[in-house]
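The complex appears here minus one protein chain, its other protein chains still in place.
Think of it as A and B in the order they're written, each chain with its own count starting at 1.
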Amino acid sequence: MKSLANIWRNLPLKAKIGVGLFGFFVLAAIIGPEVQPYDPSLQTPLTMAAPSAQHWFGTTQEGQDILSQVLTGIRLTLELALAVGVIVTVVSVLVGVTSAFLGGIWDDVLSLITNVFLVLPPLPLLIVLLGYLSQQGQTPTIIVLSLLGWPWGARVIRAQTLAIRGRDFIDASRETGEKSWRIILFELIPNEISLIAASFVNTVLYAIGASVALAFVGLTNVNSWSLGTILFWAQTDSALQSAAWWWFVPAGLAVALIGTSLVLLNSGLDELGSPRLRATRGTAKVAGHKIWPTDPTPVLAQLQSSRGRLGSFLYSFSRRSMLEGNAAGGDL
Amino acid sequence: MTYLLRRLAFYLVAAWVAITLNFFIPRAVPGNPAEIILSKYPDLTPQAYKALEQMIGGVVGTGSLWSQYLHYWNNVFHFNFGVDLANFPTPVSQILDQSIPWTLILVGTATVIAFLLGTGLGILAGWRHGGWLDRSLPVWMFFQAAPYFFIALVLVDFFAIEHHWLPVGQGFNGEVTSPGWTWAFISNALEHSLLPAFTIVLTSVAGWMLQMRNVMITTISEDYVIAAQAKGLSKSRTVFTYAARNALLPQLQGFGLALGFVVSGALIMEIVFSYPGIGFQLLEAVQNKDFPLMQAIFLVITFAVLVANLVVDLIIVFFDPRARSREAA
Partner (left out) sequence: MAPILEIDDLSVAYRSDGGDVHAVERVSLTLNAGEVVGLCGESGSGKSTLAYGATRLLRPPALITGGSVRYRGRRITQGGDPADILTMNNRELARIRWREVAIVFQSAMNALNPVLRVQDQILDAITAHLKLPKHEAREKAATLLDLVGIPRDRLRAYPHELSGGMRQRVMIAMALASDPEVVIMDEPTTALDVVVQRDILAQIVELKETLGFAVLFITHDLSLLLELADRIAVMYAGRLLETGTASAIMRAPAHPYTQGLLHSFPSLHGPRRELVGIPGTPPDLRDTLSGCPFIPRCSHTVPACSEVDMSLAPPNGAGDGPDRPGLITVGNHLTACPIVTPEEVSQEGVLS
């Protein structure tokens, strides 16, 4: 628990915003469909209506309540994305670690497969695959997205595992007879947690983007209300031409915000994992002055003297100056 | 040279995988694809039905699996992608000929602009780590995270529908001009490509910027950059020739890796704008269950990405002296 609190404290502000935002959507996914005012598929005579008290997000051309659709959509989209995230992360960790750990011919073969799937553009392949599969629920989409999503993580994890593996301590463990799986589980993987976490977040991001894009194009089940499907119907029923902005804005905004929250979260994880990205952040201000990483090393006396009397006076109340041993007013 | 040859071999393997996948997918999914296709044409005479069945050589065929495979390879090499179903009996390759140039020009140019712009901004943001450009990143991230087409929809709504500043979609206005090397046509086409291009750039700049910024930050703390400062070199020389030149290498590699996604996103863009490129055609093919066209487009896009990757590899070798001598020792 303590380390979690530590992690939270060390996260940069933008990552905290990301976590909060994402948490909001998870909450919406959980309770949203329970509290939605209407059945999303329920057609009413109130067609193409702008937002009102009865329908907070307005209605579609069939008179369906958009708010309810969006709430259901958030849950479905998140379910799908998280499922893909879990599957892909598991597979990519398996492939990446095995490939790096075993080395030799296994590494060559697995790397080749990984790289081939990396270089092939995913969307056309996805479209062809889904075009042939029948549209039943979200499962085909999950399978197809997982099939094409694992190479990214696998490649990154393999690189990291190779670096960590560094002949010596692994060979030493082997010498002492420690079983391979134990080495992998207890020594390798704990060192890669932040990388795996980042990979997971990236995969979820990719799954959301890809599934929404596919739904928008009409390839997934057009009768289940994922966020992409809402946009599909908006496009099909010419919401744009009718200037019915309320139809596509909420769903699109939801996708954008979920995505943004994940990107923010990821950049925070990036900074956690890479000290150099972090180091210059917290200390970019010295004695009230902004110091660029590429400036000459600052000299305290110079910084203090250029602050001016009022600045020095105000600064002397700051926590920093207390640490430097200057009590309030002592400088004047 | 060896490095490039290895890369070329790799891309050939990838191409082989793509072609083979393309061959197997229709045969691997449940249901008889021939029936799916033919069910779209319920009122064919039995002879036409038979002829059609024979024409769908690229989808199903007679003979053993292996001979079908070879036959398929033969077709691919002759750019014979079969016959288009929606516009029967136009050959698929003819349909592709019309749409590929549009995509190349729009997507190609916009992607390169986005990459150059993003990389340039990333250099500045990384050098001034913590500055205002750096702090504006979350805004850019929003544009990156939002689905391409959503941003596109919003922009179209604003620029084309609410204010009629730019056309709503399509490649050109068919009522006003027709394709040809005339200024009227070109200017019209340019006008129609502004919004799509702008959208592509807006949504992808953030990715390049963020990536370059991160690489710059780590590159700046390299010893040779400190050495450049110790040498008293001018700031521009330090930033560009010492820091950015080196940071460019991982950035280019990232570009190569991301090409597949970049192309995918741009295709969606075409759909939103009804831009007459391959992406738009892919959508129509899917909606019409026009399998020969669908699979042909898949191959074309894949090959294009592989070629682009090879080009990026060439550029990397040009910029990185170490890559030139890699594998030579």
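Methods note: a contact is a pair of C-beta atoms (placed from the backbone, for glycine too) under 8 Å apart; a residue touches a chain by one contact, two chains touch by 3 or more.
Just so it is clear, the model here is predicted, and its values are computed rather than measured.
Remark: the omitted chain is touched by one listed residue; of B:17, B:113, B:161 or B:226 this is B:226. From the set A:85, A:228, A:268 or A:293, the residue in touch with the chain omitted from the display is A:293, counting the whole complex.
Touching residues on subunit B toward the chain that is not drawn are 221-224, 226-234, 237, 241-242, 245-246, 319-322, 325.
The omitted chain makes contact with subunit A at the following residues, 279-280, 282-284, 286, 291, 293-294, 296-302, 323.
Quick note on the criterion: only the chains that are shown with their structure count from here on.
Note on chain placement: the centre of subunit A and the centre of subunit B lie 23 Å apart, centres being C-alpha means. Those residues of subunit A that touch subunit B in the complex are listed here as 14, 17, 112, 115-116, 118-125, 127-129, 131-134, 205, 209, 212-213, 216-219, 231, 235, 240-241, 243, 245, 248-249, 252-253, 255-256, 258-260, 262-264, 267, 270, 274, 276-277, 280-281, 284, 290, 292-294.
Contact residues on subunit B toward subunit A in their complex (touch as defined above): 10-11, 13-14, 17-18, 21-22, 25-26, 29-31, 33, 127-131, 137-138, 141-142, 144-150, 153-154, 156-157, 161-162, 210, 214, 217-218, 220-221, 225, 229, 238, 257, 259-261, 263-265, 267-268, 271-272, 282-283, 286-287, 289, 291, 294-295, 297-298, 301-302, 305-306, 309.
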